[in-house]
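Below: one structure in structure tokens.
One protein chain omitted, others in place.
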Amino acid sequence: MTLADLALYLVLPLLGIALLLALWRVLRGPRTPDRVVALDLMITLGIGVIAAYAIATDQAALLDVALVLALIAFLGTTAFAYYLQRRPEA
Amino acid sequence: MLNAVLAGFVLAFAAPQVARHLPRQAGTIAALLPAGIFVWLLNQAEMALGPGVVERWPWSPLPGVTLSFHLDGLSLLMALIISGVGALILIYAGAYMQGQAQAGRLYALLLAFMASMLGLVLADNLIALFIFWELTSITSFLLIGWHYQEERSRAAALQALIVTGGGGLALLAGLVLIGLVSGTWEIAGLAAQAGTLQDSGLYLPILLLLWLGAASKSAQFPFHFWLPGAMVAPTPVSAYLHSATMVKAGVYLLARLSPALGGTQEWSLLFMVTGLVTLLLGGWLSLKQDDMKRMLAYSTVSSLGLLVTLLGLGTKLAAEAAALYLLAHALFKGALFMVAGAIDHASGTRDLRRLRGLAGALPTGALAAGLAGLSMAGIPLLAGFAAKEFIYEAALFSGGSVWLLTLLLLAGNVAFVVVAQQMTLRIFSGASLRFEHFHAPGVGLWAGPLVLGALGLALGLLPEVTATLAGAAARAIYGAPVTIHLFVLPDSVTPMLLLSALTIVAGILLYRRRTKLEPWLNWLDQGARLGPENAFRRLVGGLPRFAERVTDMQQNGRLRSYVMWVVGAWLLLLALTWLLRGGPGVPSDLLARLADLRFHELVLVVVILAGLASVMQANTLLTLIVSLGVVGFGTAIVFILFGAPDLAMTQFSIETLGVILFVLVLYRLPGMVRLSPRRTVLRDSVVTGLAGAVVTLMILVITDVPLVSPLKTWFADASEPLGHGHNVVNVILVDFRGFDTMGEITVLGIAAIGIFALLKLRPGRGGESKAGDGEGRT
Amino acid sequence: MLPILIPFLMAILSIINWGNRVLHRFLALAGSVGLLFAALALLTTVSEQGILSSNTGDWPAPFGIVLVADLPGAIMVLMAAIVGLAVLVYSTASLDEARERFGYYPLILILLMGMCGAFLTGDLFNLYVWFEIMLIASFALLALGGSRAQLEGSVKYFALNLLVSAFFLTGIGFLYGMTGSLNMAALAQALRAAGPEQPVTTVAIFFMIAFGIKAAMFPLYFWLPASYHTPPVAVSAIFAGLLTKVGVYAMIRMFTLLFVQDTAWTHGLLLVGAALTMLSGVLGAVARREIRRILSFNIISHIGYIVLGLALYRPLALAGAWLYLIHHVIVMATLFLVSGIVQRVGGSFRLARLGGLYQRHPGLALLFLLPALALSGVPPLSGFWPKLVLLQAMLQDGLWLLAAIALLVSLLTLFSMMRIWVGAFWSQAPAGVVTPAPMASVERRMLYGPVLALLALTIAISVFSGPAFELTQRAAEQLLNPQQYIVAVLGESP
Amino acid sequence: MNWLLLHVMLALIWAALSGELTPVNVAAGFVVGFLVLLLARDALGCQRYVSRVPRVLRFALYFLAMLVQANLRVTLEVLTPNFKARPAIVAVPLDIRDEVAIATLANLITLTPGTLSLDVSSDRRVLYVHAMFVTDVEAFRLEIKDGLEQRVQDVFT
Amino acid sequence: MEVALAIVIGALYAAGLYMMLRRSMVKLIAGLVLLGYASNLLIFVVSRLTRASPPLVPEGAHSVAEPFADPVPQALILTAIVIGFGLQAFALVLVRRAFQAVNSDDLDQVTASDRPDLQA
Amino acid sequence: MTSIILVVATRLIFPLMLMFSLFLLLRGHDAPGGGFVGGLMAASAFALFAFATSVTRARDALRRSTFRLIGVGLLFAFISGLPGLFAGSPFLTAMWTSAEVPVIGKLSSVLLFDTGVLLVVVGVTLTIVFAMAEADEEEEE
Partner (left out) sequence: MTLIEGLTALLLLTGAFFMLMGAVGIVRMPDLYMRMSATTKSVTLGVSFMLLAVALHFNDLAIGARALATILFVFLTAPIAAHMIARAGYLRGVSLWRGTISDELQGRYDEETGELSSGAPTMAPPQGEPED
């Protein structure tokens, strides 16, 4: 088994299962912060997917996407938090 | 001739200025133009009566359109009436409008109308004729609505416009068909194509369209009602447009086209029936009118019916009779209208029941009315007599149901005699009444009727002139040489003479017993006048209501219904196309194509679909946003998996930014509405599901065959050597298709401006309202 | 190129100098005057030298984005320039300070630029970009000010127009997926060569829907009457005069250049659509009692006329359609601008609250009456000629019912316009209506000037309908001979 | 920080000299560079830098170890059917005052065994921490103070 | 994957339109966003898919070696995404202002500009 | 209600993001990235700054009006099209200098164009985010 096969047939499915689990939490909630956390997790899993896929396909260029993803996802989560704490209780 | 027509329009613009500076003389000054045209026409008479005068202006390469004029006997007769009566009317109007601020506008409109009418009768091109035809409708509209402050006037004007305008459009279709069928657009050349036209399958449609145009314009049954209504206009207008000239346009048209289209059974039947019904209806309804102008208007309707009957008859004699009657009628009816106006002006009323014994106070009026009335009644020595002789002659020699026709014509003519008596004996004879504010009208108001009345006498006394004039017109109508023989007095007793005498006697008897007819006439009125008029009223009044209902049903303000229309229309069109034109095909080997799906790709699909389901289920804002995020995230991963890192990057970034904006903008909104009943949800699901299926199918069909994209390979090869970049996508974006990107950032920039303005510029914060700033609704 | 760049540059400079009202005005006027000259020059050149094409970035077609100026496009650019200038001059007097400060002028400039781009581009995706530029600029203009009616109208406007974007993009995707081309000339070639396995007609339906919404055809027009009467009159005028025409223009382009495989079917559908559009539009016009709403519905009904010309798909009809397009652009803009003056002097757009203007403002009455009659197709005004041409075309094809509908619509248009005339000019104003303050002479000049200029143009088209028709005839010939276009873009031997 | 720059330069030069700029070579360059700096610390006057590098490294290693340990513990917790967790929110009084240090501490806490920084009091004297495995609140407070806080303080002074 | 994605795209269209048919302004925007995704993905898929080979010219090479993903749809989608973003941002703000004006998220309340005569 | 933890982190992340933004811009022609993503990254940096501190401070940090950024960005794009025009080629014809500048690579009108894109994106994003945040604060009062 080559590294690429490992990444493709073992690592990516693992991450896929992880993604499904995270998705379940996104859909399930119950509260918005739970969903946000789960979405954040999905994005981080996405970085993992990119890493694995970069190895599987020998495409280093994908790494740039991972970097952008890491930076931008943080902003998104911050925005959510910003909203969550500003919204008046009701 | 173009100059004459144009001069009318140009002067129309000048008239208000003239009226401002010379209020007293303006009417007379304006009359100089028609008078001049009249003189010029007389000058041209010899040519016109002979070969005719033709003028052609290259104007437009539009198919069928030239600006060509043709002065022949018929148009000469009409043009003389138009310019002659026009000159008198303007003088009359000058006196009638004395001291009124808006007099200038009236002169202007009258001049513009005159020019249009001249153009109409002189035009030799079908389209040119139509142009002037419509212009007369418009000027007439403005003139009927002269007393626009009154609801009555506005309604009458609109009514006239819709009836004549609608007829006009039918006429246009008819004229275009004539042009297309015959291949010629010049009226002079149409007669030669009579065969082609009459043999064409389109002959009947053409005839019907023509009928619509002519009947509406010339107030034939069932369109007659607009004309009495139009009597709300000032008297000069009624006298000019609605008795002497414009209403003759329809008649003129029939006369003009009868050589090309007439002579067939269809033609005769259509126009004789119309004409006779109108003749009788108008004539007998005139008997029950108490308002002088309305009575005259009904009588005019009747006269027009008479003319249409004659044109429908289409014999040589009928053509002669029509020409003679056309002339005579213009003279006596114009005069009578002006008399009515003068009396109204003097006494303040037009009510026949309140007018009596005016001869003493208005001797000149009595003279003018007398002359005109005698002509109308068809008394020998006057122009009307000869006309009536010819009418009976035409009937007697018509060759069809002679006696029926004669009887009907007699019945119509009797009514004219009654009206003539009303306008003379009833008003002027007897003990004079006292009026509170009676002031005798000046010479300006009498000149017109007097001249017209005298002309009626003169033409009766100068049979050669009359015969020449009418003969030339009849020739044009009949389409073959015609010679009319006229006498001052009949030299022998003919059936026609006997019929004339009978008419007069019956008329006198009827006048004496007119009150006995009252119930019968009321019934006629209800059925015949109010019938069509009510129908029209209901139509025009109901139209906006109907339109409103239809419009409100569609434009119901609900966005979702609009979206549904769009989706529905789209699916419908697709369904029709696929059913009738064949579908897009069936994708092959779906299972084989599906088999290469890998596990992580399947996961991705599940993620996106689950996100979608969550979006559709979401009942709180944040759940919605997060779910949308899942879908967007999934999309970005698709881009990564299939070699589009740039796309993935952009999608992620935009996605996140979108979330931020969503949150920032919307978090103050309360929970979402969830109001749709189950049935709506079901319906929407089915419809949108179909839409989605369509898209899926299309993708599968299109991707079923390999794509050879010349662009793909070219860009891949050119990127490095020509674009100096290794990232082909980026090179396309900033170089190969940089123009798109320029547009893209422009969109962004504008979006920013718009958002900024939306957020910062609120109503109440801005400046005060200026022109067209919207109604201050908040 | 210049018709796009001039307004663009002026808009850029305006944005850089954000908030400077006077400068914005100046830049906008300078930009639109420049645009006018550029448009005139372009039309002259195209008229003399035939179809021009310019490859942006110097990349050969079909790889780069091509700008193509043929007669139809050049004529429309000129229309945009004319109406743009008129509206901008009018705006200087009619617009409130706040809107001027919040970017009104650059928005108009960008709108004009977007139109010129849409008229000139030879690339399908680039057309999409121009559409979006216009769309966003029009959103912003529509919503600028933020009254409730405006916002409500905007919501519908944006929702349905974004639907257009989705359809348009989908269609582009399908076309690229079938042919691998974006260049319209190349697409035209590829689609002509497309085999029966390619669902070209189905894709055509996507475009039909997309541009049908844009052009405000039945039953896709609902956004228009919901929104066009809400913004300031100057904005309404430019929307009414030009914006929907871009949709029609694109529709005509698509269905003369690209989708001509099954004209019997596609153009037949368009024919039905056109008839329904005419009818439902004019019914709306009859139903409404507010000037701008009436005008809005009349836009729709007359769009029907233009599409009709396309659907008949023969030289005469297309020439008529193009003449109609020219006429309608100018007359509609005029009428909206006049409605602004009516509101200024009468205090309202609603007929029930207006009256007596015939007496008090006879000049204004004439300024309304002439374009109103022109719109209704009363001869010899500008609307009559194309109507005549289209009527001939319909009757030649034996489309009796359609001809009847067209004539009926014409009559009802007249009816609706005369209702305005009766309601606003003839009738008495109801008691209690306060007459607004009289205008200063500068304001008067800036309001009446553009209207007079546009009216003069209407009359010029009326009188010189011949040369105008000759021009549109040539334009129609170009449209119906796509080979010319293809050769101009791709060269002699593609 | 000048010393760090020099250190990086040395590492890069080493990598360049070795022929290829690969991560492995750069890492080696860092080690070599550190040795050079260590040797030349008196000459250059970089004693503080040199002494700090091991502290930072030590801290990093400690932290990494904790991180792995934390993960294993959480993994265990996650995988076992019933929870042994005893979560609590604990207020940890702070001795460090430096903003950056507080932030670092908070972040490190979040990254380590079952703990999560919730917030810092407005006067920056108390850090509120959520922890999953708390048997004794006071013990937990001490654990944080003596463990992470102490080490962070070391690095930042 | 083309088949699976075709189904996904169809679902996106369906869901997008479905959301546009709801009465809530917020859902309307969600629908528009979904349609945006849908059309972007559609362009991507219809131009055929190529796994994991971005159109990047390798260092030192002059052209991309087959197989590689078609760069053209990518460039188009990029433009479309960005434009869509601008429009969506505007739409968002618009909806919020409309909400403030109407004081409801219910689109059925947003009818005044169509039905004048109800207000006059 | 800002968090000190966030504020401190922002001090580090903010310059990193800006740097990465430039990186994306300059490398965009050869690798994934480009003016657009670069612009978004820079804008994100300022947005983060605004979340951590306040809009006012973020505006100060930007030091230019956002509209000026948009305008200048568009102008860059516009100007980048002109050299070709003056050289007799159509608008937007790319012009490359032979001068190789370290880090940046060859100077070209294309780079100017992409820089314009970046500026516009930054300007636009921040115009929107700032205006929204401000409107929000206003409404809160």
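Order as written gives the chain letters A, B, C, D, E and F; numbering starts at 1 within each chain.
Keep this in mind: a contact is a pair of C-beta atoms (placed from the backbone, for glycine too) under 8 Å apart; a residue touches a chain by one contact, two chains touch by 3 or more.
Not measured: the values here are computed from a predicted model.
One chain of the complex is left out; on chain D, the residues touching it are 15, 21-24, 26, 67-68, 70-71, 74-75, 77-79, 83, 85-91, 93, 106-123, 125-126, 128, 130-132, 134, 137. Where chain A meets the missing chain, the touching residues are 3, 6-7, 10-11, 14-15, 17-19, 21-22, 24-25, 29-34, 36-38, 40-41, 44-45, 47-48, 51-52, 54-55, 60, 63-64, 66-67, 70-71, 73-74, 77-78, 80-82, 84-85, 87, 89.
For chain F, the residues in touch with the chain missing from this view are 1, 3, 5-6, 9, 12-13, 16, 20.
Methods note: only the chains that are shown with their structure count from here on.
Between the contact lists of chain A and chain B, the overlap consists of E, F.
Via touching contacts only, the remaining chains, with chain F excluded and nothing moved, are grouped as A, B, C, E | D. The chain with its Cα centroid farthest from the Cα centroid of chain A is B. Two chain pairs are in question, A-E and C-E; the one with more C-beta pairs in contact is C-E. Look at the CA centroids: the one farthest from the centroid of chain D belongs to B. The chain occupying the central position, as judged from C-alpha centroids, is C. With each centre defined as the average position of its C-alpha atoms, the distance from chain C to chain D rounds to 66 Å. Chain A and chain F have Cα centroids separated by 26 Å. Touching of two or more other chains is recorded for no residue of chain D. Across the assembly, chain A contributes residues 53, 59, 61-62, 64-65, 68, 72, 75, 79, 82, 86 that each touch 2 or more other chains. Interfaces, counted as pairs of touching chains, are A-B, A-E, A-F, B-C, B-E, B-F, C-E, C-F, D-F, E-F. Residue ranges on chain A touching chain B, taken from their complex, read 8, 12-13, 15-17, 19-20, 23, 26-27, 29, 32, 35-36, 39, 42-43, 46, 49-50, 53, 59, 61-62, 64-65, 68-69, 72-73, 75-76, 79-80, 82-83, 86-87. Residues 1, 6, 13, 16-17, 20, 24, 31-33, 37, 40-41, 44, 47-48, 51 of chain F touch chain A in their complex.
If you check the complex, the residues on chain F that touch chain D are 3-5, 7-9.
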